[in-house]
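Removed: one protein chain of the complex. Kept in place: all other protein chains.
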Amino acid sequence: MSTVTPFPADVRPLLEVRQLSQVYNLRRQKLLGPRPTLKVLDSIDFSVRPGEAVGLVGESGSGKTTLTRMLTGVERPGQGQVLYDGVDVWTGGEAHKKLFRRSVQVVLQNPRSSLDPRMRVGTSLLEPLRSLRIEGDHAARVLEVLDQVGLDKNALERFPHEFSGGQLQRIAIARALMPGPKVLIADEPVSALDVSIQAQVLNLLKDLVRDLGLGLVFIAHDLSVVAYTTSKVYVMSSGKIVEVGKPLDLFRNPQAEATQALVGAVLSVEAGLAGNALA
Amino acid sequence: MAIYALRKLAFFLGAVFVASLAIFILIRAAGGNVAAIVLGKDATAEAINALAHAYGLDQPLPVQYFNWITNMLQGDLGQSFRTKESVADLVTARLSVSVPLALSGLLLGLIIAIPVGTYAARNVGKPSGAVLALISQIGIAVPVFWAGILLSVLFGVKLGWLPTGGWVDWRESPIGAIRSLVLPVLSLGLIMAAVLIRYVRSAVLDVMNQDYVRTARAVGMTRTQALLSVGLRNAALPIVTIVGLQIAELIGGTVIIEMVFSLPGLSRMILANVAAREVIVVQSTVMLIIIFVIFVNFVVDLLYGVLDPRVRNAA
Amino acid sequence: MNTTTAPTVTPRRRRRLELNASLVVGVVLTIGFLVIAIVSFFWLPSNPNIPNIKNRMLPPGTVDHWLGTDGLGRDIIAQLMVGARTSILVGAGGATISLILGTIAGLVAAAYGKIADETISRGADIMLSIPGMVTALVLAATMGSGALTTIFALTAFFTPSFTRVIRSAAMSVLQEDFITSAKLYGRGKLFILARHVIPNIAGVMIVQFTLYFAAGILTEAGLSYLGVGVTRPSISWGMMLNEAQQTVGISSPLAMWPGLAIVIVVLGLNLLGDGLRDVLDPKLKRRS
Partner (left out) sequence: MTSAKPHAIEVKDLVVSNGDVTAVRGVSFTIPQGGRMGLVGESGSGKSMTALALMGLLPMGWNTHGNILHDGVDLVTQSDKALSSRRGRTLSMVFQDPLSSLNPVRRVGDQISSVIRRHTGADKRVAEAQTIELIKQMNLPRPEQLVRAYPHEISGGQRQRIMIAMALACYPQLIIADEPTTALDVTVQKQVLRLLNGAVRDRGSALLMITHDLPIIAAMCDTVAVMYAGRIVEIGPVQEVFRNPRHHYTRGLLDSQPTMDNIALDGSSRLVSIPGMVPPLHSLPTGCAFNPRCPAASDKCRETMPELGTDGINAACWHPIQPAGEVAAQ
C-alpha cells in the first residue's frame, strides 16, 4: 500500500462531510438592531479514504478550525452531515457514535497542552481505551504503540514536563493511535515544534499512513508542509472550499485567489538565494 | 463606550435590587416577629399588634418589601420604633463622621501604597524591595483595631498629642473634629496601605514584564521613564479594580475603627440598633451602605472603560 | 523512522529547591500555632474563665502567670491558648466551608455554560459588594452572636472570592487541549472536572485556603472585638482586646499579647500561603 497510487473513485470514503454549513451569532455592535451573524462554514464537501493523506489549508479565519471541530465530532453542524463509514455521526445511533469516537482520533497543535501535566504518560495513553471501554490487553497495546512512534517504554512512568516538545508530540500521536483508529486528524501538529524536530514528526505521520493504512487529515496554514505530507489538498477561504487538487498542481497552477495567496506566501531557500523571493 | 456604560448601569441597578432583596429577606423574614421582639417579653398582644400595624409589619412580606423600596426611592428611610426619629436624619448626622473617615483612610492608603508599591516592584530582588514586601506582609497581618490601639497608646497616652477617642462636632470646632479623626484615619490608612502595597507591587511587576514596556525602552526611554509613563498608566487598570474590591473592606475597617475611637459614626449607630433590634433602622442603613459600595464599583467600572480602550470597545 | 529517543529528565529548576524563606518561616509559625491549640486541650496553666480576684492584674513575669493576669485575675497564657482554638475553629471552619462552596460554584460556572457562568459570576460580584462586617452585624442581629454565626458570616464573605478564583483557575485548565482530548473520548463533565481540573487546580485551592484561613482569623478577631463574635466560655483574641480596653484602659500590656498573637499567626499563614504558591503554582505568583 502506498500513497503514490491515486485512489480509485470506488473506494468508499471513511470520513466525509456533505454540504456542511454553520452560522455563528456575533455580539451586537449597536444597541438596537439585529445581531450580526457570521457564516463560518458554507456548503463544505470533504472526504478522506483509507491510506489517504488529505491536507486542509487556509488562513486564520478561513473556517478550518470550525471544520476540524465538525470532523472530530466536538461541534454539531447547523446544516449538512458528518458521515463516518457512510453513516451520519449525529443521527446514526449510540453504537455508531462510539465507533466514530474510536475510529477518528486527533493530534492537536500544542503537545504541552494536549497532555494533562498531572497524569503520568502511561495513564494518559490508557485514557482513550478506558473511556471508550475498549477491551483487550492494554499493556501490550501500549508497548506496541510506543514502538510505532519510536519511544522507549520508560516514558510511561514519567510526567509530561520531563519531555521535550518533539517527544510530547510523539506521545500525543501514540495516544491517538491507542484505540486503533482508522482516521487521524492532525491539527497544526508541527507548528509549535522546533525546525529540526518538525521533519521527524512529519516523517512519522507519513509512515503511519503508509504502514497502518490510516486516513490522515492534515490541517495547517503552511502550504509547503501540507504539500509534503499529503496527496490531496483542500484550500479554504471565508468558510468555503475554494480549490481541491494535488499539491504540486496547486503549487504550479493555483486557480483560486486564496490558493494563489497561499502559494505566493511560501518562501523557499532556493528562491531566496536566487534573489527573487520577495519580488 | 455608550453600550459599555449602559451595560454597567444595568448591572448596577440589578445589583442594588438583588442586594435589597437579600437584606430584606435576611432581616425581616429570618428575624421573627419584630414587634414582639421590640416590645419585649412583657408586652401585651394588643400592644404588639398595634405596633405591627403602625409600621405596616402585619402586611404580607412582598407588600412590606414594596413599601420599603418605594419609600426609600422617595427619600423616606422609615423611623425608629423607640425614638420615632427619622432614619434619614439619624444617618445624615452620622455621615459627617463616617464619610470623612472612610475617604481619608482610603486616600491615605493610596498615597502611601502607590509610590511604595512601585518602588518595591522596581527593587524586587534587592534588599530594599524585600524589606518593603516584608513590612507590607506584617501590616496585612495587623488587625485594624490593634493598629488603632497601638497608635492611641503612642500618640494619645504616651505623647499626649492627640485624643485617644471621642468626637468634637464640625460645627463646634473643625480643628477639634480633625484632631479626633487623625488617629482613626491613620490606623485605617496604614492598614489599607499595607494591603494595597502588595497589589500595587504585583500590578507594577506584571506590567513591567509586558512586551510594550520593553518596546518603550527599545525606542529610547530609560527604565524609570518607561515605568512612569507606560508602566503606571497600564498598572492603573488592575489597581483601580482592586480599589473597587477594597471598598467593602474599607467599610468593615471603618466599623471597627469607630468602635476603637468611640466615634459617633454610622457603624456605631448600626451596632447599637442591632443590639436594640431596631429592624427598620438597621435595614435601611445597611441598604444605604451597600448601595454606596455598589455605586463605587459602578464608577470603577466606568473608569476602567475610560482608562482602557479595549474594554470600552468590547462593549 | 525508528529513532528511539530516550526521554531526558529535565532537572527540576534549582529555584524550587532553593531555600524558600517565606515557606520555612510560614511552616514554623503555623506548626507552632497548631501545636499550642492542640496542647490547650490537654493542659492549661489554669482555667481561663474562672475569675480570681486576689490575683487580678498581675504583671508579666509572675510565677505561675508568666504573662500576668487580666482585670478579673484570669491567666493570660491560658486565655491565649484557648483563643488559638477559637481562631482555628472559626478561621479554618469558615475557610473550609467557603472552599467547598466556592469550588463547587466556581467549577459549575466554569464548566456548565454561559447562563450558569453569568448567574454565578454576577451573583458573586453582588455578594462581594456587601461588606463582610455588615453581613456579620446583620447575622448577629438575626441569629444572635456566637462561633457559628461568625463562621456563617465568614462563609458569606469568602465564598464569592473563592468562587472567582476557582472559576478563573478552572477556566484556564478547561481551555487546555487535554480537556478537548478527554471530551473527544466521550468523557463526561464530572469525570473531566474530577480527574483533570481538580488535580490541576489543587495548588491554587491549597494556597487560597491558607490565605483565607488567615483572613478568617483577622475577621473573627474583629467581630469578637466588636462583641458580635464568639462569647464566653469560648475565648477569642479579639474579645481579650475588647475586655482589656474596657476594663483597664488601652495602655495596659493586656492589650499587647492578643494583638501580637494575631499578628504572628496571620503573618505565619500568609507567608505559608505565599511560599506554597511559589512551589505549587509559579504561574499564579504575580497574578493576585
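Residue numbering begins at 1 within each chain, and the chains themselves are lettered A, B and C in the order written.
Everything that follows uses one rule, which is that a residue touches a chain if its C-beta (ideal position, glycine included) is under 8 Å from a C-beta of that chain, and two chains touch if they have at least 3 such contacts.
None of these values were measured; they are calculated from a predicted model.
Novice: Pick from A:50, A:179 or A:247: which residue touches the chain that isn't shown?
Specialist: Candidates A:50, A:179 or A:247; residue touching the omitted chain: A:247.
Novice: Write down which of A:125, A:225 or A:241 is the residue touching the left-out chain.
Specialist: Of all options in A:125, A:225 or A:241, contact with the hidden chain holds for A:225.
Novice: Please give every residue of subunit B in contact with the chain that is not shown.
Specialist: 124-125, 209-212, 214-223, 225, 230, 233-234, 307-310, 313
Novice: Which subunit A residues touch the hidden chain?
Specialist: Residues 2-4, 59-60, 164-167, 194-200, 202-203, 206, 221-225, 227-228, 231, 246-248, 251, 261-262, 264-265, 267-273, 277-278 of subunit A touch the chain that is not shown.
The rule is short, and it goes like this: only the chains that are shown with their structure count from here on.
Novice: Relative to subunit C, which chain has the most distant C-alpha mean position?
Specialist: Comparing chain centres, A lies farthest from subunit C.
Novice: By number of C-beta pairs in contact, which two chains lead?
Specialist: After counting contacts between each pair of chains, the winner is B-C.
Novice: By Cα centroids, which chain is closest to the centre of the whole protein?
Specialist: Central by C-alpha mean position: chain C.
Novice: How big is the gap, in whole Å, between where the Cα atoms of subunit A centre and where those of subunit C centre?
Specialist: Distance between chain centres, rounded to whole Å: 47 Å.
Novice: How many Å are there between the centre of subunit B and the centre of subunit C, using C-alpha atoms for each centre?
Specialist: About 22 Å, centre to centre.
Novice: What is the distance in Å between the mean C-alpha positions of subunit A and subunit B?
Specialist: Each chain reduced to its C-alpha mean, subunit A and subunit B end up 54 Å apart.
Novice: Among the residues of subunit A, which ones contact at least 2 other chains?
Specialist: none
Novice: Going through subunit C residue by residue, note those that touch at least 2 other chains and give them in order.
Specialist: If we look for residues of subunit C contacting two or more partner chains, we find none.
Novice: Give every residue of subunit C touching subunit B within the complex, in rising order.
Specialist: Residue positions touching the partner: 122-123, 125-126, 128-134, 137-143, 214, 218-219, 221-222, 225-226, 228, 238, 241, 245, 250-251, 255, 259, 262-264, 266-267, 270-271, 274, 286-288.
Novice: So in the complex, which bits of subunit C are touching subunit A?
Specialist: Subunit C reaches subunit A through residues 1-10, 176-178, 180-187, 191, 196, 199-200.
Novice: In the complex formed with subunit C, which residues of subunit B make contact?
Specialist: The contact residues of subunit B facing subunit C are 11, 14-15, 18-19, 22-23, 26-27, 30-31, 137-138, 140-146, 149-150, 152-153, 157-158, 164, 202, 205-206, 209, 245, 247-249, 251-253, 255-256, 259-260, 267, 270-271, 274, 277, 279, 282, 286, 289-290, 293-294, 297.
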